[in-house]
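A single protein chain has been removed from this complex, and every other one stays in its place.
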Amino acid sequence: MNIIFQLQLFALVIFLCIVVMNIAKKNTILIFAYLIQSLMLVAIMGIKSYHEMSFEIGIVTIILLIIKVIIAPQLLLRIIKQHKANISATTYLNVPMTLGCLVILSIFAQSDVFSPFTALTPLLRVLLIGGMLMSIFFTINRKGAISQIIGILSLENCIFTFGYFLGLQQSAALEISMLFDVFFWIIISSIFVRTIIKHFGSIDVTQLRELKK
Amino acid sequence: MQNLFFTSLLVLTGGSIISLIVQRDTKLSYVSSVFSMFGSLLALIFSIGALITQSTLTTTLPTSFPMFNISLHIDPLAAFFILIVSLIALPASLYGIGYMKQYAKEYNLGVFGFFYNIFLISLLLVITAHNALYFLFVWEIMSLSSLFLVIFENKKLQIIKSGFIYFIMTHAATAFILLSFLLLFQFTGSFDFETIKQHFASIPFVIQTIIFLCMIIGFGTKAGIVPFHIWLPWAHSAAPSHVSSLMSGVMIKIGIFMLFKMFLDILPQTPLWLGYVVLIIGAVSSILGVLYALSEHDIKRLLAYHSIENIGIILLGLGSGLIFIALKQPSLAMLAITAGLFHTLNHAVFKSLLFLGAGSVISQTHTRNIEEYGGLIKLMPYTAIFFLVGAVAISGLPPFNGFVSEWLTFQSLFSGIATSSILIKSIFIFGAACLTFTGGLAAACFVKAFGITFLARSRSIESEKATEVSPLLLISMGTLAVLCLTLGVFSFFVITNIQLIVKNLSLFSSKTSSLSSTGISLQVNQNVAHLNMPVIFLVMAVFIALSFGLVYIVSRKQKVVLRTVWDCGFNALSPKMEITATGFSRTLILIFRGIFQPSKQHEIEYVDADIRYFSKSKTVTLGIVNIYEAYLYYPLHNGLSIISKQIRKIQSGNVNQYLLYIFILLLGLLIFARY
Partner (left out) sequence: MLLLLLFISPIIAILASIVVNKQRSMLEKIAIASVGTQIIAILSIIYTVLSQNAYLISDTFSVRAFEALILGITVTVGFVATLHSVGYLRCEQAKGMIGFRRIKEYYILMNLFLLCMYVAITITNPIIMWISIEATTLSTVFLISFFNRKADIEAAWKYLIINSIGLLLGLLGTTLFLSQGSTFNGFFNWNNLIASATHMNPLISKFAFVFVLIGYGTKMGLVPMHTWRPDAYNKAPSPIAALLSGALLNVAFLAILRFKLIVDIVAGSSFSQNLFVFFGILSIVIAAFIIYTQKNYKRMLAYHSTEHAGIMMLGFGFGGIGIFGAILHMVYHSFAKSLLFFVSSNIAVKYSSSRITDVTGMVKVLPYSSVLYIIGFLTMVGIPPFGIFFTEFYILFAGFHHSPLIALIALFSLVLVFLGFFKHIIEMLFGEPPKKIQKGENNNWTIVPIIGLAIILFVFSVYLPTPLQKLLNESYTMFLGN
């Protein structure tokens, strides 16, 4: 199979994960969707390291695997289990409206607006740019703290993929530092989610109403 | 010569610093005033010298900031105003030495001295500034230092509120001035006043109009024209009295100075409509100023409103002058401008005198309410005489200075009525009518002020205990009183010099004025009108001397016996039977109902709440509405608050909403970037 085709397949899966996230009702599904996304990333990086026979990228792939596929979902799942926060709380828009917005965003992503990105085929544009916009939309639409974390992590994945498809060459050291940055972010935000649950009693972000104006 | 000016600035700076250093020691509190006096004296000598030599001084110093040069320019007009500043600052500072002693325990005199000296420095620097950015710099420092002086008695909330209103309005005015300077730069390419002068003619008419309007609003607010005057009564009554006299006598003149300087010197060839506007503003301000003064019972607010009235009179002179310039009648213009400048000087003198007098009364009776004064003429005779001099001067009666300058203003207005155009004629007639009206009402108001304060018997226990104030205060008031008389009698001399200043302006360099002084009399338009002050003074003096002499001769051999007077059967005459200020002015207030919108509220407390027959006490509250605050400023404030509260709703507390803002912005900007 053509390598390009393979990679596009991965991108498609990433995209579908985001769609699933938007529709899902349970937090565990969200986390699994994120896990699969990250797995795709690992796959992409793995193939790249194989192609270029680069040891450094291989290390990056492994660290990626450890952090995003193994540690992060575990952390989040633990929070859910400990505090029984499985329901993803309500969203602002119901499912049909959500899907409608997603469709609009996809159309926007492949429209003329983004045509300068000649390095990407229209399909890729929908998948990647649309994916980013949808992640942000997801973060806005959801009221649960964990959903917001997943939204941000998903956005980060998309940006990473986007950079890759644009042909960005980064030194391995940089990629590793970014990964560690994400790692710390995940740790800190999970600590915060626990604190929120302790203080406010739920992960519904709209309960945070103390500060206004 | 220049060195004198800089030395005076240096002395004042030294005074301010020393004042901060010795602030703890109340015995040394007079030190800063001494420095102020010395500095003012130097400035006074300098200004007289500059006027005699009719010289112009220019200096420029660069600074480390771009576009900001310390540029000084002292021409005769500026020297004249420096004269006014130092002439008033000298007695005021002397007065301050004695006056501030009453605050020594509660407040920090050192800080006061610091800001006082800085205020004087900034006054001098503003007059001499010749670069727009530098001008704004010292202008704001002048406002800032005077703010701290106004809110000196910061334990009283009313005084804080006064400072608040003052500073806000002055800062808003500065915004207008800034706007006009920026526009000037846009079209002339420079902030230096000289350069602006040369290129002004190339500015398009619409922009010129905007610039003039901004300047009128900006400088006019500082001067106190209606409707931007509301800060004046608050600020001038809140400040300590000698500061009030400085502010009323000098600082608002700075606004006038800038109007004179801008419209006559830097931006000449002003259009006709500007003269109309200035004249009408002057007329309206004078009428409204005196009307509101009539309704006031706080002696300092009363005096403050009179300042507004006199600013109106000065603007009548300036306005007439601008109209004459536009009508190409420079000789009449010189008459009008001389009138305006002379009235500036006169008002500075007699208004400061009045404020210092009021300050003396307040320091003895501890209240500003006229209704609680009375009978002070027996207890404070010298203060009474000096206050009387000021009152007569401000009412425009001979032989004092107010009479001459009002006479000159009338002359210029009458000359204007003599022109042919119906529109101009009616504007001048309106101005003259307002001035007449104002003169009469001012006299009425001061009859009230002087009469209720000093005559008859004391109306309260405090005022019974009043005694004459210390010699320092008396000397300062006396100096100003003598000055009033001198300026009146020797007005021919002063006028000659003022005419020279006016001639120095490039507009008038080779013209002759309608006003001339031959010998000891003033003549307008070759003897159409004629005023001989020394003769008037002599006649009056002789007449008064004769009257006193006759009375003395007749009653020399008679004994004076003290008996009770038939008092209609009452047990004793009490102060409650005297006329009150409220009663005096109520008639006039009712006549001008439309402006004042007076209200009357009755409250009755009954002995028995059910059977409302016998009343225990009755309260009547009389009030007037301040239409400016009600119709202009409060709606503005409310409007802004409403908008503000609506906009605050964007911070709703909902994080998703916040993210939504970012998202929508992102999409919008992406589309923008693409096309």
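So that you can tell them apart, the chains are marked A and B in the order they are listed, and the count of residues begins at 1 in each.
Rule of thumb we're sticking to: a contact is a pair of C-beta atoms (placed from the backbone, for glycine too) under 8 Å apart; a residue touches a chain by one contact, two chains touch by 3 or more.
All values derive from a computational prediction rather than experimental measurement.
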{"item": "Touching residue (missing chain; options B:Leu4, B:Ala172, B:Leu397 or B:Ile417)", "value": "B:Ala172"}
{"item": "Contact with the hidden chain (one of A:Ala11, A:Ile79 or A:Leu155)", "value": "A:Leu155"}
{"item": "Positions on chain A where the hidden chain makes contact", "value": "114, 116-117, 132, 136, 139, 145, 148, 152, 155-156, 159, 162-163, 166-172, 174, 177-178, 181, 184-185, 188-189, 192, 195-196, 199-200, 205, 208, 210-211, 213"}
{"item": "In chain B, positions touching the absent partner", "value": "63-68, 133, 136-138, 140-141, 144, 151, 154, 157, 160, 163-164, 167-168, 171-172, 175, 178-179, 182-183, 185-186, 640-641, 643-645, 647-648, 650-651, 655, 658-659, 661-662, 665-666, 669-670, 672-674"}
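Throughout what follows, only the chains that are shown with their structure count from here on.
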{"item": "Between chain A and chain B, centroid-to-centroid distance (C-alpha), Å", "value": "71"}
{"item": "Residue ranges of chain A touching chain B (in the complex, touch as defined)", "value": "92, 108, 112-114, 116, 133, 136-137, 139-143, 148, 205-206, 208-213"}
{"item": "Touch list for chain B against partner chain A, complex", "value": "648-649, 651-656, 659-660, 663, 666-667, 670-671, 674"}
